[in-house]
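One chain of protein is taken out of this complex; the other chains stay put.
All chains are identified by letter, namely A, B and C, in their written order; residue positions are counted from 1 within each chain.
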Amino acid sequence: MTAKAKIALFQCRWCLFSPADQEWVDTQLPENIHLTKSPCTGRINPLYLLNAIQGGADGIMISGCLPEQCHFKTGNLAARRQLEEFNDFLHYIGYEKERVRFLWLDLQDRGIIQKELAAFEKELEAMGATHHLATRIMRAEGGENA
Amino acid sequence: MKLILPKNDLPDQLRSWRKEFTVYLPQKLERFSHFMPLDDANARILEQPHNTRIPPKALFLPMTEALVKFTRFGTYEDANMEISPRIVFGMRPCDAQAVQLLDTVFEQEQYTDPFWVKRQEKTIKIGLGCHVPCANGFCTTVGYGPFNKDGLDVLLTDLGDSFLVEVLSESGKTLFENLHEASEELLNQAKEIQNKAHDAMPIAFETENLKEKIDQNFKSDYWDEVSRSCLGCGVCTFLCPTCFCFDIVDEVQRQERVRNWDTCMFRIYSLEASGHNPRPSRVERTRQRLSHKYAYWLDQIGLIGCTGCGRCVSYCPVGLDIRAMLRQAQSLPFEVSHAE
Amino acid sequence: MPNNNRSPYTPMPMRVLRAYYESTDRSLKTLELSFENFEDRKAFFAKFNPGQFCLLSVAGKGESALGVASAAWEGDFVRFTAQKMGTVTKALHELKSGDPIGMRGPLGNGFPLDDWKGKNLVIIGGGCAFSTLYALTKHVHHPDNREDYGKITLVYGTRTSGLCMYKHDIASWHEREDMEIHQAIDVPEENWLHHVGYVPDVVKEVAPSPENAVAVVCGPPIMTKFTLPALLELGFLPETIFTSLEKRMKCGLGKCGRCNLGHKYICKDGPVFSLAELNTLPPDL
Partner (left out) sequence: MPDINALRLEAKRVLREGIVDVVVGFKPGDSPLHPQPAFFRNEDEVEELIHNGLCKNNLANYLTRLPKQEKVGMLVRGCENRSVNSLIVESQKERDDLYLIGVPCEGIIDWRQIVEQAGEHISLVEESETLVTVHTPAGVNSFNRFELLHESCQRCLYRNPISADIVIGDPVANGSLDPVAQKVKDFENQDIEARYAFFQKEAERCIRCYACREACPSCYCAECFVDHNAPRWTESGATPAGMQGWHIVRAFHQSGRCTSCGACERACPMDIKMTYLTEKLNHDMREKYNFECGMDAETKPPFQTVTLDDKNRFFLGGGN
């Protein structure tokens, strides 16, 4: 796959405790990763994921807090249920399960998100790009849409 | 000008048209027929007896169509209206009449709709009369018939092993060369088929004074009775050839303003920003749907806004039948209005 | 094609000349738009008549129908006053001068000024719907047009004094002798010198004479609902009472089918209707 894998990163605002990581995510995020912050992973609606996938995302990463460390108590647990089922559901209709990943960050973790993003990117490049569900990319850019 | 086109010449005829036209033909899609461009592979005669599931109105007013494109500087430009010349083959008279009714909306002198006009100009409509009446159609009831010629460039009558080709317009004439004239005997045979089909269509309800009864019973609870089990979906209006309502929506992520089919049966159709909704429940919306077709069209152009194709009867998820509704409407009180 | 060979759905490019809040609670904002192309402006003012409306377009948000609040002679701009209510009007409130904006218009029939020539005018407005009446009054105030019309009685009611639009201009109208102005607010406030009460009651109190007079009513539905009977009581005939109606609109050209009142479309056959005409149409508002 020539171009870099396009990743949509949905990040819960509370769990990147080290200012360095948060600063990296805010400023030095590589070109091919699109950041969307939300107050909690529980607030990430499957519609956001679908919108990103339809826009041509090759992979989705959701980073949130560990169980019992969620600022809103059970946001991450609700997200785990909903988004995991949504991931299985998308797999069922044609968007590989491995393209959507959840990452729990502990308060003391440092430098995890950069590492995981890089690993995820390599994994996606190995899987190659997909045109499944990418229905909003114009044909000129390789999409299927007139 | 009346010609004879043998049925086994039809595939070649279709192929020859395909050289400079896109030929739309009702073809099998799942368990129903649908107007689709003809690709060379299956140039075969259409044998499905009746109407397509979606009316050919979709070829003139598409379900979704870009109207305006946004430029980066915050200005606007017309969306592309180019369309290649095309033939719609196998159109039923009730649908052709409906497209002609919609012409009066989209080609009004004050604001003509360029998208509709362009599609009309570039399309030649070849109709096929219904020699076998369909179950839920009532075209003769609303003043038309299975061999109605309005809105068509050519009308075909199925004579068994050949079609009688009645050319009705200039653009229709250009399509048929080296076909010999129909003999007297074939003409009579066609006439007989046409009359038999016309008589075979039952009259479903009386249209006399229907408009006055609808106008004068705006507040009657007849509307509540007929719409009680209605789900408020869009099936009857989306499948209706004379329904033309559309919504205009900005698709931000495509940077264009888009026109989509819309229906008065949806809540948000007339919901105002203040929260007020002149038609809050399905009672008012059913009243609007029926009144528009059987009263307002008559006020505007003197024709009933329904061509009796029967699709709303066949596909309503709760089995509501417009014929029964209008039969019931005939029993509404009304007094002849001397004014007007 | 009439719209400078643009499709009737494509807005003409405009620019925000001035944008300022009209009410103290910042719910009403006035936008004065200038034309980017000369032909658009010529075509606009060739057809413009007070009482017409336009569809203001914000790319990516949609369009919203607003009455034109300026008379032709006031300058090469078009004024609108928008109440912050939905998606598009919120976007309109965020515009500042110099921003591009789209406009389609003028649409609708506007006030039948020719039929009103030689008659007294009773102008009754309420809330933010007063904008089209403001355009009418400014049009009539112009020296060339003033003689065409007789006595002018104006009643303008708002919920509070802060919500009154075009405050300075209206304040100056109290000194004019060629018109009689009655302002009203719903709830008494200190140093408020004019009427207190609802517009229908103020109209009964002012009791304009129906002799050779025409009344035009624009305001929230509740106000119109009670003002029309008040005028009938005063002796106005249904043919001489006019009102401007509002419904949800999308195309503004009588095509998308949604703003109908019976067989008439408010955007194409209206928005100004006489009460006589309204009586023949079903109450589908």
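As a convention for this text, contacts are C-beta pairs under 8 Å (C-beta built on N, C-alpha and C of every residue); 3 or more make two chains touch, one makes a residue touch a chain.
Fair warning: this is a prediction, and the values are worked out from it, not measured in the lab.
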{"item": "Left-out chain, listing which of the shown chains it touches", "value": "A, B, C"}
{"item": "Touching residue (missing chain; options B:Thr174, B:Asn195 or B:Asn260)", "value": "B:Asn260"}
{"item": "Touch with the omitted chain, as defined above, among C:Ser27, C:Thr87 or C:Thr160", "value": "C:Thr87"}
{"item": "Hidden partner interface residues of subunit C, rising order", "value": "61-62, 87"}
{"item": "Sites on subunit A contacted by the missing partner chain, in the whole complex", "value": "45-48, 50-51, 54, 61, 67-68, 74, 77-78, 80-90, 92-97, 100-104, 112, 116, 119-120, 132-133, 135-136, 144-145"}
{"item": "Subunit B residues that touch the omitted chain in the full complex", "value": "29-32, 50, 53-54, 63-64, 134-136, 228-229, 231-235, 238-239, 247, 249-254, 258, 260-261, 263, 266, 268, 313-321, 323-324"}
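Here is the rule we go by: only the chains that are shown with their structure count from here on.
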{"item": "Touch-based graph of the chains, sorted into line, ring, star, complete or other", "value": "line"}
{"item": "Chain centre separation (subunit B, subunit C; CA means) in Å", "value": "39"}
{"item": "Chain centre separation in whole Å, for subunit B relative to subunit A (CA means)", "value": "47"}
{"item": "Subunit B residues counted as touching two or more neighbouring chains", "value": "none"}
{"item": "Residues of subunit C engaged with two or more neighbouring chains", "value": "none"}
{"item": "Subunit B residues within the subunit C interface of the complex", "value": "67-68, 70, 73-79, 81, 105-106, 108, 110-115, 215, 218, 244-250, 252, 255, 257, 259, 262, 264, 269-274, 276, 278-279, 284, 288, 291-292, 295-297, 299-300"}
{"item": "Residue ranges of subunit B touching subunit A (in the complex, touch as defined)", "value": "253-254"}
{"item": "List of subunit C residues in touch with subunit B within their complex", "value": "1-2, 6-11, 13, 36, 57, 59-64, 85-86, 89, 99-102, 221, 246-248, 250-251, 253-258, 260, 262-263, 268, 282-285"}
